[in-house]
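Every protein chain but one is kept in place in this view of the complex.
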Amino acid sequence: MEILITYLKVFLVGGIICSIGQILIDKTKITPARILVLFLTLGVFLTAFGIYKPLIDFGGAGATVPISGFGYSLANGVIKEVNEIGFLGIFTGGIKAAAAGISAAIFFGFLASLFAKPNIK
Amino acid sequence: MNTNIDMSNKEYSDYVEKKATNSPLLKNIFWAFLVGGIICMIGQAITDVFLKFGFPKEQASTYTTIILIFLGAFLTSINLYSKLGKFAGAGSVIPITGFSNSVVAPAIEFKTEGYILGLGANMFKIAGPVLVYGVTSSIIVGFFYWLIKIFL
Partner (left out) sequence: MKIGSQTIQLENTPKLLQTASMVGPKEMDGPLNQFFDLHTDDVFLGEKSFEKAESKMLEQCVNHLLSKAGMNNSMIDYIFAGDLLNQCISSGYAIRNLNIPFIGLYGACSTFCESLALAASFVNANYGKNIIATTSSHFCSAERQFRMPLEHGNQQSPTSQCTVTGTGAALVVPNSSSIHSLYITHVTFGKVIDFGIKDMTNMGAAMMPAAYSTITTHLQDTKRKLDYYDAIVTGDLGILGSELLVDQFQKEGYDISHIHKDCGVLIYDKEKQDTHCGGSGCGCMASVFSGYFFEQLKSKKMNKILIVSTGALMSPLSIQQGESIPSIAHAVAIENEV
C-alpha cells in the first residue's frame, strides 16, 4: 500500500509539472526549446530559495526527472561545494553535480546519431 | 472593389486570433500529465531498483538520470520519440528524456553535413541554451550563497 501511495505522488508531481509546461506552450506559444530553459532556470532558483527540496521529499522522481530536477542538482551541487571548498565551489559545484547527465547526453547522443537516419515523422 | 484591407495590424491580429482554432487544451494537458507522470514513475522505479541493490541515494538518482537519457536517445534514434511528442507535448519535452531528445534530434539531422561541423557542431543546437542558462544561474546562486555565508 505504501509503495502505491509513493508512486501516486510521483505521478501527480511529475504530471502537474508537465501540465504547467503544456499550458504555457498552448496559451503563450512559448516554443519547447524555451520551455526547457525556463523550467531548468526555475529549478535552480527554486532550489536556492529552499522551495524545490520539499517538493522532491514529497514527489521523489516526480520532481527529479523533469528538467527542473536537473536545475535542482545544479543548485544543490553548487551550494554543497561552496560549503566544502569556499569560493572556488561557485565555479565547480554546478557542472560537477550535473556531470553524469551532460556526459551521458553527449555520449549516447553521439552513439544514437551514428546509427540513426533522419526520417519523415 | 476595394483593393486594400481596411484594418490596422492590431485589428487584423485580433481578428485572426478569433478565427483560428485553438489547441485542444484539455486533451493536450491530459496527455502531457499522463505521459509526464508515467516517465517520472519509470524514473522512480529505476531509482528503487538501485536502492534495493544497496546503492546510496545520490548514486541511485544519478544512475536513473543516465538510464533515462539513454532511453530518450534510443527512442529518438528509432524514430519513436517524435511520435510520442506529437500527442504528449510537454509531457515528453520536460522530463530529462526530452532533454536527451533535443540533443540527439539535431545530431541525427545534421549528420549529412559531416561528423565534425554537422553532427558535432549542431548537437547542442536546441539543448545548448539549457546548459548556458543552467550553469550561469547555478554560478549566480553559488556566488550569492558564498556572499551570504561570509556576512552571516
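First chain written, first letter: the chains are A and B, and each begins at residue 1.
As a working rule, contacts are C-beta pairs under 8 Å (C-beta built on N, C-alpha and C of every residue); 3 or more make two chains touch, one makes a residue touch a chain.
All values reported here derive from a predicted model rather than from experimental measurement.
Here one chain is not drawn; of B:I29, B:I126 or B:I139, the residue touching it is B:I126. Where chain B meets the missing chain, the touching residues are 1-5, 7, 9-10, 12-13, 16, 19-24, 28, 76-77, 79, 81-89, 92-93, 98, 101-102, 104-106, 108-110, 112, 125-126.
The chain not displayed touches chain A at residues 25, 29, 32, 116, 118-121.
What we mean here is this: only the chains that are shown with their structure count from here on.
Averaging C-alpha coordinates per chain places the centre of chain A 9 Å away from that of chain B.
Residues 22-23, 25, 28-29, 32-41, 43-44, 47, 61-62, 64-66, 68-70, 73-74, 76-79, 82-83, 86, 89-91, 93-96, 98-100, 102-104, 107-109, 111-112, 119, 123, 126-127, 129-131, 133-135, 137-139, 141-146, 149 of chain B are the ones touching chain A in the complex. Interface residues of chain A facing chain B in the complex, by the touch rule stated above, are 6-7, 10-27, 32-33, 35-37, 39-41, 44-45, 47-48, 59-62, 64-71, 74-75, 77-79, 81-83, 86-87, 89-91, 93-95, 98, 100-102, 104-106, 108-113, 115-119, 121.
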